[in-house]
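Yeah, one chain of the complex is gone here, protein chain that is, but the others are all in their spots.
Going in written order, the chains are labelled A, B, C, D and E, and every chain counts its residues from 1.
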Amino acid sequence: MGGRESTLVLLDEKGIRCDGRKVDEPRRIMIKAGGLKNADGSAYIEFGDNKILVGVYGPRDVHPKHMSNTDTGILRVRYHMEPFSVSERKNPAPSRREIEISKVIKEALLPAVMLEKFPRTAVDVFIEVLQADGGSRCAALSAASVALADAGIPMRDLVASCAAGKVADTIVLDVNNEEDQAGQADMPVGYMPQLKKITLLQLDGVLSPEEFKKCVETGVKGCEIVYELQKKALTDKYFQNRGDQ
Amino acid sequence: MGGRESTLVLLDEKGIRCDGRKVDEPRRIMIKAGGLKNADGSAYIEFGDNKILVGVYGPRDVHPKHMSNTDTGILRVRYHMEPFSVSERKNPAPSRREIEISKVIKEALLPAVMLEKFPRTAVDVFIEVLQADGGSRCAALSAASVALADAGIPMRDLVASCAAGKVADTIVLDVNNEEDQAGQADMPVGYMPQLKKITLLQLDGVLSPEEFKKCVETGVKGCEIVYELQKKALTDKYFQNRGDQ
Amino acid sequence: MGGRESTLVLLDEKGIRCDGRKVDEPRRIMIKAGGLKNADGSAYIEFGDNKILVGVYGPRDVHPKHMSNTDTGILRVRYHMEPFSVSERKNPAPSRREIEISKVIKEALLPAVMLEKFPRTAVDVFIEVLQADGGSRCAALSAASVALADAGIPMRDLVASCAAGKVADTIVLDVNNEEDQAGQADMPVGYMPQLKKITLLQLDGVLSPEEFKKCVETGVKGCEIVYELQKKALTDKYFQNRGDQ
Amino acid sequence: MTTTVIDDLRRSQILELLDQGKRIDGRALDEPRKLTVEVDAIPKANGSARVRLGDTEVICGVKIQPDRPFPDMGDKGIFICTAELLPLSHPSVETGPPNPDVIELARVVDRGIRESHMVDVSQLVIEKNKSVVGVFADIVVVDYDGNLFDACSYAATAALLTSKMPKWEMKDDVPTLVEGIELDLPTTTIPVSITMAKIGNHIVVDPNSDEWDSMDSRITITTDPDGNIVAMQKGGNDGFTIDEIIKCGDLSIKVGAQIRENLKQASKGS
Amino acid sequence: MTTTVIDDLRRSQILELLDQGKRIDGRALDEPRKLTVEVDAIPKANGSARVRLGDTEVICGVKIQPDRPFPDMGDKGIFICTAELLPLSHPSVETGPPNPDVIELARVVDRGIRESHMVDVSQLVIEKNKSVVGVFADIVVVDYDGNLFDACSYAATAALLTSKMPKWEMKDDVPTLVEGIELDLPTTTIPVSITMAKIGNHIVVDPNSDEWDSMDSRITITTDPDGNIVAMQKGGNDGFTIDEIIKCGDLSIKVGAQIRENLKQASKGS
Partner (left out) sequence: MTTTVIDDLRRSQILELLDQGKRIDGRALDEPRKLTVEVDAIPKANGSARVRLGDTEVICGVKIQPDRPFPDMGDKGIFICTAELLPLSHPSVETGPPNPDVIELARVVDRGIRESHMVDVSQLVIEKNKSVVGVFADIVVVDYDGNLFDACSYAATAALLTSKMPKWEMKDDVPTLVEGIELDLPTTTIPVSITMAKIGNHIVVDPNSDEWDSMDSRITITTDPDGNIVAMQKGGNDGFTIDEIIKCGDLSIKVGAQIRENLKQASKGS
């Protein structure tokens, strides 16, 4: 993206990161429940420079029928990036990366969604990445949880998500784009704070067993921060601004 | 295609166009009803250097069933160009241009075809461009009408089609390939002369409101010329050469 | 693959071919019945440097249903090459060549398989070319017959297969890769020795009528050699090593 | 694929109101819905706009990057406009390759802008015959309430009007970014598309989704600031009389002028 | 996917007639249908032919244009032959990617011409390893009445025999048309494919669609003017005896010679 120094200082002597944050400080996060007219539920998140819109439809009929399950509902998730969301224009065809992230997010949401209440139906979660930055899958997962709740889908807990990582030999919260490029490890974490369950976990990088432990714990702490913002977004819509619906 | 002068005179001082025609004169048009053995109806048109074959099947069953309509028949149109029909060999995969033209021709034919008489069935119109020249969608639409009539599909009117355009600041009938490349506007028109309805209308170019009006009227006049040839083609087949069937 | 002389002697004065074989001698052939746990039947063949694995499933239900036949079973064959099976890495998408060979092998097997005993069902033959050499379709067909027998599918006869060809103006058995590249004709033959029927026959090259006749006869002789090895493979599995099942 | 009783009832109600000179949402027949244009909605893109036309909402992001010229077009840059209906925009939208409706949408929006010569592609050449600048205006539909043609066209136009273009120079035969230089994308005019639906014998401007589902036919006409008509597309399952077409031409110039002012205002000072 | 009573009846009738030495359309067993060849049917193509074989009708257009050579084949031009069943040719044809039958058809027609070395690809080099001439013979089926193998092969052969080739020279590393020069496409021989069906114990030449649907197996054999066999493809759900194969070889040479004369005549003076 031009003009950036190659001698980027990832962590200075005062423990301040390249974007001015402390090691345990997430980027700016803004979550909004609702927003779309047609979708049954929706949410919008800005997480650092990520801008992600999520729409939920369902429970609704499944076509073709043989894809449905007589015992339970099914969850379908599509994570999709707009052509203009990244530095170099993205080819509109779904990439293998998007297909994998769709699956990982689906499996992160499944433990939270009470699909058994809606046999034979589907709940569709459509995630649209309008602008991508480091940690977009975490931002997407966090917004998807809010959109599902906004659609009135019964849930055991919200799934909150945030990454931790290793930068300049230090475990830090919420790795940004520059840190991811130049850093040593990136670990996205998805977590249900009430049920104390990790539902998304990936890692690229190199961590010793001690660092690994610290990284998981740091990620979970980030999730707890996000969780409060998710609850606030839903409260804002359903209790503060009731007339707005 | 080589050897052509770049200083093409589109309209000379006597009002004669680059191919020798007058401003309100269409190119050579030859329409023939029938010709294919297997198709339920067919037609062949030569319009300038366009050579287009149309085959119609139907009314026939629809597969898959859920595509059919219990209240009315459906019309399906495929406009398709052979690899050898254009200067540079065309890739066999259907282009976005072909898909759009298929849709535009379908919507131009729909007002003419009495589909309500054939609920649950489909009428298929297959248009094959063997050799393409300027105005191929108009030629295709004109031939498709004749092929539908040849198939015995009940119709409110034939749709006749011809383009008008602006060349050398003058509104002219039936823009040819050279005029389209070098000209100022091209407006394909489809028209039902009995019902006095325009069913196809597109425009690329720049026209003042007055030119716009004149262009529509010129196109409609061209459609009326084509209409006579369409009727003649059907008469030739069904009344002159009865034994030929 | 480098280092090979361009002045390859295809047939020396003693009638010995470039790989040391006589004109009527096939390459090393090893056939094994069974081997896969999940497949209903399977076989593995090494034929020269060909290494081919075949798995059979069926008779089993057909999806979608409308592909099935109420009068008889259907046979489906997929001939597929691994990306690493050829000199230059093969694109994983099925090539037109693979689709044609699948069809040719299917039609070579059909006369042998008693599909009429299994109406409404399908028998699937999956051929995987792990390493390709000259004559891979013959090797594949021979192994497929054994795999079908191993699956317990009732058969009228085994189809054995071997190529003949013309090299240095001489009709030879079992053309190898080098001979195919530099040779004058290659004719894969598939044959049912009990029923004396040729079920696969192709030719690339130039043959006089006399050479043509000799070539067919030579190929059939090769098939008879392969046939013995096919029977041995099945005997080895079902009678020698009974406990192994 | 079957017309429902609800569809029939809605059309009857819309027609009844139109016979009284009224529309189902209270607008005049020649009145477009409220247009809101937020430019620079996607800061990392070279230009962008989020447009609401009534309850239809679309986003256009423009990416500008070096590309190879088309054959025989070595002295011209590339302009390409795409459109996609995101599945969250309406329950009926399916993922997968674009259907003919969406292909037509993208091509009509592209053609309206292209035929107006809005983007001056002659200024988008890095080295003749070798490397040119490609301008990609990708539009996504986020919420659907009818008339995507106009909403998408306005979003693309606003995004292009506010696009900033980096500079590239050839270095070792490779187009290389020149740091620190950003110019406005060269544009020459502001085309405006107006879509009109024919319902019974009435022509209405900017049909909402209820009107869209009830219409007999439609026409989209794009005009330029000089009052010229630069592109047109008839659609739908019925036809127009010549007089209706002429009337639509006049309407498109009149209503287009209002929309053009709106787009100009929104793009100012970005 | 089920054999109908009609299918069974037709096969019975065809077999009964064959047992009396007769065919359903009155031909002798070794008699092909009437062949009509109209060359130059598509004047804008570099070569073309419209062929009727009985009621089977196909069109081949040849396009000749510069192309990149295949790797390791820098001293040879490119020859590619494709085939497509147009949906208007028969009610059962579906649009979409080609099915295995059509892929086999195209490959067998291509192979017959390629293995005869009809097109002299060594003369199709513009600059070795850089640019060669590509010859594309695209065949479309317009009306179907069985035996596409031969109809398509004859159309491609006649189109190639009458193709005119422009001339290109390298200029600034780009193949550039030399105006005013057009030569015959360099061809060396005339291959002829003959397709035979086995129905019961009978071998018939050039099966029509009724025979095609009733046959046990088929074989297509391509021969050259010297009486050599240059390509072959067995198909269908049953087999042949060795004697039947030898007989088919002889038939293909004999009948092929008649067809070759026909193709030569049609291509003359074009």
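Heads up, the rule we're going with is that contacts are C-beta pairs under 8 Å (C-beta built on N, C-alpha and C of every residue); 3 or more make two chains touch, one makes a residue touch a chain.
Fair warning: this is a prediction, and the values are worked out from it, not measured in the lab.
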Missing chain: touched chains present in the view: A, C
Residue of A:Ile171, A:Met192 or A:Ala233 touching the missing chain in the full complex: A:Met192
Full-complex contact with the absent chain, from A:Met81, A:Ala144, A:Val175 or A:Val220: A:Val220
Options A:Lys22, A:His63 or A:Lys103, residue touching the unrepresented chain: A:Lys103
Contact residue for the chain not shown (choose from A:Ser68, A:Thr121 or A:Thr170): A:Ser68
Subunit C residues that touch the omitted chain in the full complex: 1-3, 36-39, 42, 49, 51, 53-55, 57, 60, 78, 80, 82-89, 92, 124, 126, 128, 130-131
Hidden partner chain, residues of subunit A it touches: 66-71, 74, 96-97, 99-100, 102-104, 107-108, 110-111, 187, 192, 195-209, 212-213, 216-217, 220
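Assume only the chains that are shown with their structure count from here on.
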Remaining connected clusters, assuming subunit D were absent and nothing shifted: A | B, C, E
Chain whose average C-alpha position is farthest from subunit E's own: A
Where subunit B and subunit D are represented by their mean Cα positions, the distance between them in whole Å: 27
Inter-centroid spacing, subunit E versus subunit B (mean Cα positions, whole Å): 32
Contacts with 2+ other chains: residues of subunit B: none
Sequence positions of subunit D contacting 2 or more other chains: none
